[in-house]
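Note that this is a trimmed complex: some chains were dropped, and none of the rest were shifted.
Chains here go by letter, A and B, matching the order in which they are written, and residues are numbered from 1 within each.
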Amino acid sequence: MKKIEAIIKPFKLEDVKDALVEAGIEGMTVSEVKGYGRQQGHSELYRGAEYVVEFIPKIKIEIVVSNDEFADTAVKIIGEAAKTGKIGDGKIFVSTIESVLRIRTDETDTDAL
Amino acid sequence: MKLKLSVLMALFLPIFAFAEDKLDSGDTAWMMISTALVLLMTPAGLALFYGGMTRSKNVLNTYAMVMGAFVVAFLVWIIAGYSIAFGTNESAMLQNVFGGFGNVMLDGIKWTDLSGTYPMFVFIAFQGTFAAITVAIASGSVIGRMKFSTWMVIVVLWGLLVYAPITHMVWGGEGAYLFDAGALDFAGGTVVHMNGGLAGLVLAILIGRRSGYPKTAMKPYSILFTAVGAALLWFGWYGFNGGSAFGANAIAGLAVMTTTIATSAAAVTWMLLEWFIFKKPTLLGIASGIIAGLVAITPAAGFVGVGGAFAIGIVGSVIAFFGVIKLKKIFGYDDSLDAFGIHFLAGLWGALATAFFALNDQALLWDGPLKESGDRMGQFMVQLESVAIVGTWTLVGTVIVYYIASALTGGARVDEETEHNGLDENIHGETVTNA
């Protein structure tokens, strides 16, 4: 099983979620994170002192899927839906998950997804 | 002119302790605290009411638009607004709509001058807080997309070209057009609420909708702040309506009573409407009902009785509810925080309803068909006329002001990125909360 972790721009979450659901992926977990990268943050002002906000709000989406094929599909869909073409669009990471348990039913692995 | 009226009243009502040209400490105390109360309504009450309803990325901008409107509008009032509104023009024709420039920078007014039984300076400051809140109300319609610079210019121009002449027409005393016609507007149903609410709508239409509206869910930052704002507005409104009796007298007492009744009734009404229609009574609904009630009773506060207050509050709430929930959807304009839906509609209702619910009591009424001959229908026509004239002036004036301001500041609307990231960040360089 594979885990897809995508870091995207917050305002793209809705689009990405819709695209994934349309493609049949029905479970995901998202969290608010802050990203540091090439994208320049805006600057804030406090009592005349300007400081750059280097960490920019991003959304992390985590999806566990049962096989490589689904993983590829998911990566593709997210990549398309999250793209604006401007710096800071984010990244998608894929890694391996060894086992899964659905707490409610005790189903495991592929059944649990 | 309202000023005159309080003096006139002394003749009819022997229970009032004051005499002409003599300072009464009770009236002075009341008018000073009323001034402070109305002040509080803008940079605390309205700013919180609006700020809590905006998306988190625009909260400080919303606050700054309201607070900034107050300070700029008040200066404009002192510099020329007061003179235009309450000055006396030598030309009788001009006097219909325009008080002239005789009192620019309060020229000619001494600190010892009185307005009836209290200092003239207090009258001017009191009226200045009205000028300021009126334009601040309009900001609610254009939140989240207007340049701060454009807004500041609008505040200046609008105070001079729209607010001051309208105030002159309605409250400017003998020779002023609607005052002479006998329009009844106790504390500003037309002058403040219709005016500010309609200006909001006009600006909202001219600047266009927020991007994503109405598809995207635009969640309020925190209704908690909105509710606190509503409570502070209510508190301040005792100065607004009670102070419009221009003394600590029985008319002020009546206004205190009718204001509380209409507001409570409107809040309960809105709550019940939501409960029946949507199954959920929201805190935002209760707060909105409170504002709707306050607005609706404003033009009528010192004219109606207990029953009238109930009726005006309940119907005012129904109408504003309809404006906010239905009308906006039907026409598709983006009246972001419902300045039009609540202030214009409830203000309009209150202004018209005053004709029907005003007590036929010589001691209460201002000159007009109802007082002179008990002619309610005639009074209603006058109210209609005043609503039409104020509405037209606001409409035309606001359009002109918008285009000038837009031209002066290189377009009224922020760029896409700013709208997207939030105006707090891009315009003010601030964030609403830092953990």
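Please note the rule applied: a contact is a pair of C-beta atoms (placed from the backbone, for glycine too) under 8 Å apart; a residue touches a chain by one contact, two chains touch by 3 or more.
Note that the structure is a prediction, hence the values are computed from the model and not measured.
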| item | value |
| --- | --- |
| Protein chain stoichiometry for the whole structure, using the labels that appear | A x3, B x3 |
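By definition in this document, only the chains that are shown with their structure count from here on.
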| item | value |
| --- | --- |
| Chain centre separation in whole Å, for chain B relative to chain A (CA means) | 47 |
| Chain B residues touching chain A - in the complex, by the definition given at the top | 216, 420-421, 425-426, 428-431 |
| Chain A residues touching chain B - in the complex, by the definition given at the top | 11, 14, 42-45, 50 |
